[in-house]
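Missing here: one protein chain of the complex. Every other protein chain is in place.
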Amino acid sequence: MEFSTDPTTLEWCERVQGFLDDHIRPAEKVLEEQYASAADPFDHEPPIKAELKEKARAAGLWNLFLPDEEFGAGLTNLQYAPLAEITGHSIDLAPETFNCSPPDAGNMELLAQYGTEAQQQEWLRPLLDGSIRSCFAMTEPDVASSDPNNLRTRIRRDGDDYVINGHKWWTTGICRPMTKLIIVMGLTDPDAPPGKQHSMVLVPRDAPGIEITRSLPVFGFPHHAYGGHGEVRFHDVRVPVENVLGVEGGGFAIAQARLGPGRIHHCMRLLGHAERAVELMCRRAHERATFGTPLAEQGVVQEWIADARMDIEQARLLVMKTAWLMDTMGNKGARVEISTIKVVVPRITARIVDRAIQVFGGAGVSNDLPLANYYVEARYLQIGDGPDEVHKRAVARRELRKYAG
Amino acid sequence: MEFSTDPTTLEWCERVQGFLDDHIRPAEKVLEEQYASAADPFDHEPPIKAELKEKARAAGLWNLFLPDEEFGAGLTNLQYAPLAEITGHSIDLAPETFNCSPPDAGNMELLAQYGTEAQQQEWLRPLLDGSIRSCFAMTEPDVASSDPNNLRTRIRRDGDDYVINGHKWWTTGICRPMTKLIIVMGLTDPDAPPGKQHSMVLVPRDAPGIEITRSLPVFGFPHHAYGGHGEVRFHDVRVPVENVLGVEGGGFAIAQARLGPGRIHHCMRLLGHAERAVELMCRRAHERATFGTPLAEQGVVQEWIADARMDIEQARLLVMKTAWLMDTMGNKGARVEISTIKVVVPRITARIVDRAIQVFGGAGVSNDLPLANYYVEARYLQIGDGPDEVHKRAVARRELRKYAG
Amino acid sequence: MEFSTDPTTLEWCERVQGFLDDHIRPAEKVLEEQYASAADPFDHEPPIKAELKEKARAAGLWNLFLPDEEFGAGLTNLQYAPLAEITGHSIDLAPETFNCSPPDAGNMELLAQYGTEAQQQEWLRPLLDGSIRSCFAMTEPDVASSDPNNLRTRIRRDGDDYVINGHKWWTTGICRPMTKLIIVMGLTDPDAPPGKQHSMVLVPRDAPGIEITRSLPVFGFPHHAYGGHGEVRFHDVRVPVENVLGVEGGGFAIAQARLGPGRIHHCMRLLGHAERAVELMCRRAHERATFGTPLAEQGVVQEWIADARMDIEQARLLVMKTAWLMDTMGNKGARVEISTIKVVVPRITARIVDRAIQVFGGAGVSNDLPLANYYVEARYLQIGDGPDEVHKRAVARRELRKYAG
Partner (left out) sequence: MEFSTDPTTLEWCERVQGFLDDHIRPAEKVLEEQYASAADPFDHEPPIKAELKEKARAAGLWNLFLPDEEFGAGLTNLQYAPLAEITGHSIDLAPETFNCSPPDAGNMELLAQYGTEAQQQEWLRPLLDGSIRSCFAMTEPDVASSDPNNLRTRIRRDGDDYVINGHKWWTTGICRPMTKLIIVMGLTDPDAPPGKQHSMVLVPRDAPGIEITRSLPVFGFPHHAYGGHGEVRFHDVRVPVENVLGVEGGGFAIAQARLGPGRIHHCMRLLGHAERAVELMCRRAHERATFGTPLAEQGVVQEWIADARMDIEQARLLVMKTAWLMDTMGNKGARVEISTIKVVVPRITARIVDRAIQVFGGAGVSNDLPLANYYVEARYLQIGDGPDEVHKRAVARRELRKYAG
């Protein structure tokens, strides 16, 4: 459990931070303008994204998230943590610039781990190259999707094909042109025991029968840069049986495997939001005075800043411990710790950002600062990838088992 | 301090609720579509609004907020409270339909109280008729505007004119075509003692030199239905000196007078948000099950519902007491109580709505339900019309004075 | 729902407050010394108590709590509320001085309502006179006593007698010499339907077979002035069947009836604690400075004071509404509101007192101030008379029923 940052990671940090400062920050306004001037922002890939990705790739800052040395940078989770945190400062641009953004990162991990060679050739290679993007169709509006056993989208075998019928939403990324692949989780065998009923299949986004009805906003934000959060209906969508990911009936197990890294990456980036919020709050506290006293000298603001620092320090250590556990015990061995940070980090980030907003007043709730966006991100993650209540239940049950009977 | 609803008010409540159920609720989707299909939603007045207003006026549900019997319905604040609460259920439509929406309601009160007959003829009459709308330019980006003494927009006398130069933002409503009047608060005499330096002047929205640079979103919501939250620059804008509202130097006093009713109306409507959130949360709790148990039977959800009910009951009683104080002691006599509800009601509403969102999961943060919108409204009101910290300070100082010396 | 204090009540308030200031406050130290110098403080009745009671009775300030005009002052719950609040300032002395202290007040109400004439002659008269005291043996260590159906103490009929065997604790008041009566709740018919299995019987405290094993402290407080919180075992304790209170099997219903007034009286007194804590906190804030600034001018302390005032105002209005409901709809009609205040008032009192303690530092946690005592009282009442979780469940279930099916 060595938590000091090693020299390799320190060097990576400097490079990522440098790239962020030099190239990404100045591009944020450009991105905004390119979306604003698009006829349909969802049907648009802003050129600035491609330019930045090219630069990042040339600088060797590419696919950092993948522990696999063949496909990625070969960093451990513990090494990747501070890098992901830095990308959290510029949420709409930085993760994608380094080809480390959800849901693609998670999808690439799945394809690297479970994909056949043909699947890797067809989908993983272009994803690693950044030439296409992908999405993950899991959540359904009609059932409590936090338990994947409830999912009802039907994937029925018909000869050498699967035929897919169902209704999904919160399929993030599906609404942008570059997205070519949908990983669909659905019910292949309703009679199998729980945990074996579902499978994942690879579905080309342009397959006949796919109807994207709309993109869901989050607290008013359309999330163009994410490619939206699509609501999708599958009407007799047909793919060959070779498109199953891993084995038939293996969907539940793969979903579990996928969520571990996905969740910790979210937490790492949220810490970046929180740090940036503290910085903004402190700078504002120095500049603005009320009733004749700078905010920086007012007890209530000092208390918010102190609470923020205390919360971040603790949460980051727990994220690091979880990363270390994943590195040494595997994702499964760190399952409950992942649940823990999944609850803790969004909670403290939302609180810290909320107070930073308060320090800024009207500017805080507008889009002049990234704060409202950060808040929504943190709030959403108290629901996405399993709501807090489900994760707390997992933590409590492990604790209770220690003292059972 | 008689808090039971009197028969007159009960009858009003039934009529307002009936109108809401019969006409406004069904129109919510229509409004959304009319904005969605507009080329520029800010430069657009959706026809459904005019239709509803006509119906409401025909039904005698018009200008309910105005205690003045000549201009309005002649209801006390205590009588108006439950009506305003009902309008809070449908935030984008109901208040305007009854011609009771901010900032017009507050502006009409000012004009009724301080306007000359000519001013009333020119501006108050059409506002009461609903044929034009208005806005209020107070907050400035460069100063802590919670203390109006800080405002820097300059209103300089030049012969028989005032010449206005300055920079405002959060001028709600300015971005819609029907808006014709801006009440501008600015500095007329920097050398006068604090509290006498500022004045309010009536400025036609089409006066030369007014530049609306943009509308500020709140979180991601553009707030088309409100006419946006404009950022405005005044470049040598010229109006005759007769356009002063009340007396020169009286701006501070008028601002204080205006904020009392404005704040309590916000609180009343927020209680409507909170009640509606509880209803939605309960209905969902009956319909949705996780881990084999309906949410309605799960302790955590029950705790959220109980907390919500306990918070609302208390807050509503305090709003009623404050309304009663305003009715009997005047707005000034209820000043600290107004500060109190201004802190309490947004706080509990935000918490209740946040939990309702959690019960709904993904649907909660989207626009399929009014919850995200309610949340943003409640959160914004912890900043708007004076941030919580300023109001808490006022409450504390009165308390401390009891034991001073 | 008229909440203004009527002239009669205002006059009572002045008299009770005057008596408290003139006689009770100065006696607090005396009481402490009389207990400190007793060989066994539990086996001791400090003379100051009798002196004060005599004075209070002579002043007509006696049995104020009893709505019954024959036995008590004939005040409504709403009228009694501010009087009870005043007695909350001096928790160890004031309630008993006016013969309004728990558990005697509740026991007298039961005897007045359910007692036979013989029972009233034997027990109610001396209790109303203040010549004896009583206790109430309900809670059992071995079962979740918040649901009275769980209680196991056996009251078995044997000829013309009841024979009692069982184990109780938190029998408040049993450890002092003046206590002569125990009202015991126990199981008379295990085969009856729930709600009809238990009965209450009147048991002389000196009946053979009663073993008081100890008094339980609360945090570190022995609570001598309350007559302790006894743990009691009943070994074949025998009383004639005429000693049943009301009817056999009626224990559950009587318990429900008893708890309403008992709970609201606790809440009223707690508001007195909270008000006194605010006063102390404010006075200290004026006197003490840190880092060169008086606490009264520091934002964090101001926030605590403002929060306290906002919490108290809301909670008191809810207590008044509940009292009014009890007066107009009966205790049963106010059942859920009673649950509500039972949760709200201890919660806010504990928080307010906790912050007052923080303002005082070391003095706050000591016995030099009543704050630690107040805190413990408020904390205990989150458990006593039904833990918060049970009451919140009741509130939630009523809310959910509105939207069921």
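Here are some notes:
As written, the chains take the letters A, B and C, and residue 1 is the first residue of each chain.
Going forward, contacts are C-beta pairs under 8 Å (C-beta built on N, C-alpha and C of every residue); 3 or more make two chains touch, one makes a residue touch a chain.
Just so you know, these numbers come straight off a predicted model, no measurement behind them.
Taking the full assembly into account, the omitted chain touches A, B, C. Considering C:Pro7, C:Gly159, C:Pro190 or C:Gly220, the position touching the chain not shown turns out to be C:Gly220 (whole complex).
Within subunit C, the residues in touch with the undisplayed chain are 139, 141, 144-147, 169-170, 216-222, 288-291, 300, 354, 357-358, 361-368, 372-373, 375-376, 379-380, 382-384, 387-390, 393.
Although one chain is not shown, part of subunit B still touches it, namely residues 298-301, 303. Subunit A meets the missing chain through residues 1-4, 278-279, 282-283, 285-286, 296, 299, 301-303, 305-310, 313-315, 317-318, 321, 337, 340, 343-344, 389, 391-393, 395-397, 399-400, 402-405.
FYI, only the chains that are shown with their structure count from here on.
Taken together, the touching pairs cover every possible pairing of the chains. With centres taken as mean Cα positions, subunit C sits 54 Å from subunit A. Spacing of subunit B relative to subunit C, judged by their CA centroids, is 44 angstrom. Spacing of subunit A relative to subunit B, judged by their CA centroids, is 37 angstrom. Residues of subunit C in contact with at least two other chains: 299, 301, 303.
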